[in-house]
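Excluded from the complex is one protein chain; the other protein chains are retained at their positions.
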Amino acid sequence: MIAELGLAALWLAAALAGLQLIAGVQSVRQPDGPLASLARPAAVIQGVLAAFAFLMLLWLFAQTDLSVKLVAANSHSAKPMIFKLSGAWGNHEGSMLLWVTVMALAGGLIGYLERRLPEVTMQATLATQAFVGLGFYAFLLLSSNPFERLATPVAEGMGLNPLLQDIGLAFHPPTLYFGYVGLSVAFSFALGALLTRQVTPNFARAMRPWVLGAWIFLTLGITAGSYWAYYELGWGGWWFWDPVENASLMPWLAATALLHSVSVLAARDALRAWTIMLGVVAFSMSMMGTFLVRSGVLTSVHAFAVDPERGTFILVLLGIYIGGALTIFALRAGTVQEGERFTATSREGALVFNNVMLSAILAVVLVGTLYPLLTEAFGIRVSVGPPYFNPVAAIFTLPMLAVMAVGPLLRWRRDGAKRISKPAVFLTICVLLVAVLVTYLSNASLLAILGLAFAAALAVGSLLPLRGRNLLRTPLATWGMVTAHFGIAVALFGMASESAFSIEKLVAARPGDMTEVGPWKITLDGIEPVAGPNWTALQADLRASYKGGSAITLQPQSRTFWSPERETAESALAARWNGQLYAVMGSGIEDGRRQLRLWWKPFVPMIWFGGILVALGGFLSLIGRLTADLKRHYVRRRSAERREDAQV
Amino acid sequence: MRLLAILALILSPMLPLAAQDSMPAAPYANRQLDDPAMEREAQDLMFTLRCLKCQSQSIADSDAPMAGDMRHQVRIRLMAGETPEQIRSWLVERYGDYVSYAPRVSASTWPLFALPLALFLLGAIILRRRLGRKGAAGL
Partner (left out) sequence: MIRRWYLWLPLLAFVGFVVLVTSGLMRPMEREVVSRMVGKPIPGFALKPAISELPGLSSADLEDGRPKLMNIWASWCLPCIAEAPQLEALKAGGAEIVGVAIRDKPEDVARFLAQNGNPYSRIGADDLSAVQLEIGSSGVPETFVVDGDGIITYQHIGDVRAEHVPMLLEKLEDAAQ
């Protein structure tokens, strides 16, 4: 019954999306037509229905209703409740339903709240949103129905794998979906504005919270994913330019560019067509990421739920949405009025420069990722990896970082180079000083040296906008920018430091052996068997002391699961303020010694702290923008009321 | 999604345990060279060579026995006086460009290297159009 209710709600929601599309299109053509007033209510009810369907799925998982195919395949009555619930979206069908639900809720929210734009633009936006939604409803209802019943219920579910019961696993995918949905809303706004020739600062202000929100979630998603791979894959790496990693990076790059161009449009009414273009690109990158991950068209360590058929479906949706949007763009962008003017040395100038650099990095990552596919079409296999991506991305990243350090000091529209000449000289000295120092003190690679030098300069530069300001009166949005830019510097410092100063030690040790890794003395106290619910493991007891200080214990394991049979290495980490000690136990050697892989990675956690700071900066900006919008809205209403009072 | 991805891989039957050999790893598969500078060269090289049995992993990251044997080759060849690039060429001669994560300029890879140049020019043109003239704006 519950499953049928959910399915019915889903069909109804799809029907309402259809209504929303028709009503939206009609009212764009004929603003006082019979259906004109229906798009907004349709969006709201669609959101409610989709949410209801998703709640029904949660309910089914909470109850472990084993007559439902999805539950039987992914859940188990003995699971803790939190993992029963997370099981609802930890699979293909459920995750698509989550995606659709969040998208419908977002559509309902703009349908209910957004009143700043001309009504015709809103109708076009809602129609686009419904059009995008319909594709996903079709995908769900026609090929991935989450509510499908089994002919005969099974006695017990199949999903009691403790490996899948991971709190990170429960919340990482939704984080990315929220980001993707935010970009889909931005896409709808962009098309709505383009179709109704309303590419205005108000459009940018309406779109900005969605871009910001999406960007925060994408930042968190990438940060978490990178950390998870770092400790779970057990080789101490945090980024390998793997296709799936790149697929998550590309929407972020596009969203970062969009975020900045939307600010220019909102503040200065410039970069109109460019912002529209980025809105389309950002959404297409998120769809493409999903496609690359699920179609298995590229080889990846992280290849997931690979199914060419689903891949084909996503590709068809991608072709319709993005092909359509780019056609409209080509036809319409020429009619978008030229925006406001500005000079090279202005805030806009700096932002345009960074937008161009971000787009170039995006292009490099995109082409580098797809290139092996291109040569395979001609029967040649090549690999494109870090030795290509690192330097080529750096060519465009370093100038961007330089402009990023001083750009926020510039005024809008037109400014003299004088304002930034002093800080620029100071920061250049900063870069040179750090570069010389690092070159002299270590044998770091050129990229690592440059990374450290630019990180130092950016860390200082990012704080300069606060100089001479009353910190209490500084707008939240400015704090957000400063925090996010500082976060980039922190993350960059972590990355460069990891590359420059990491020390690796491989030893074959027997109990009692002592070894040194950088400042650490590490003793293998013993190796003992331990047992888990469906695995046994050998666990090493490592006693580690930093520069002769008190000892801490690390317990890396070599686990053997028996159903299905496989071995995994569980790494052990010890964090200090200035770095992380990382230990992995390898295979045994015949004479009773055990292979240990140990790293001392100075400042490596800064990579992820930096990522969190960046997201926090985005969050501060979002709060700042939203409260400012609310205040403006309130003031406008008050003055309208006062006018009415006066008339009476 | 990535998380799911990794887990799905761990769970997939792609690497059956039964198909592992019982031989110990090659002498220099997991043993560092005594000369730290040379070991650093070895590490840098191993991170850019592809494990042929894995899905997109370098031989430095992989537990596959064949990756261990390749690390052994890298280390003993460095000790024998070969340069990292000679070792890379030795492998590319046998497995083609696929084995190296560092693409070389060749008939099939030149677009990869032309791309940054083209982007640089394109970026310069856009920036010139937008910023070059005083108060100019287009697009």
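Worth a mention:
Letters A and B mark the chains as written, and numbering starts fresh at 1 in each.
The working rule: a residue touches a chain if its C-beta (ideal position, glycine included) is under 8 Å from a C-beta of that chain, and two chains touch if they have at least 3 such contacts.
Note that the coordinates shown come from a computational prediction; the quantities given were computed from them, not determined experimentally.
The residue touching the chain not shown here, chosen from A:T312, A:T428 or A:T553, is A:T312. Interface note for the absent chain: among A:T121, A:S248, A:S263 or A:S284, the touching residue is A:S284. Interface note for the absent chain: among A:L142, A:A155 or A:A330, the touching residue is A:A330. The chain not shown here is touched by just one of A:R116, A:R149, A:R341 or A:R381, and that residue is A:R381. Think of the hidden chain as still there; on chain B it touches residues 16, 18-23, 26, 52-53, 65-66, 69-70, 72-73, 91-96, 98-99. Residues 277, 280-281, 284, 288, 291, 295-299, 308, 311-312, 315, 318-319, 322-323, 326-327, 329-330, 333-335, 370, 373-374, 376-377, 381 are the ones on chain A that touch the missing chain.
The criterion applied here is as follows: only the chains that are shown with their structure count from here on.
For chain B in complex with chain A, the touching residues are 1-11, 13, 15-18, 24-25, 30-32, 37, 40, 43, 47-48, 50, 54-58, 60-61, 63, 96-103, 108-109, 111-112, 115-116, 119-120, 122-123, 126-127, 130-132, 134-139.
Residue ranges on chain A touching chain B, taken from their complex, read 90, 161, 163-164, 166, 168-169, 172-173, 176, 224-225, 228-229, 232-233, 235, 237, 240, 242-245, 248, 270-274, 289-290, 293, 299-305, 338-344, 349, 352-353, 356-357, 359-360, 363-364, 367-368, 371, 375, 378, 380-388, 392, 395-396, 414, 443, 504-506, 508, 564-569, 586-587, 589-590, 595, 597.
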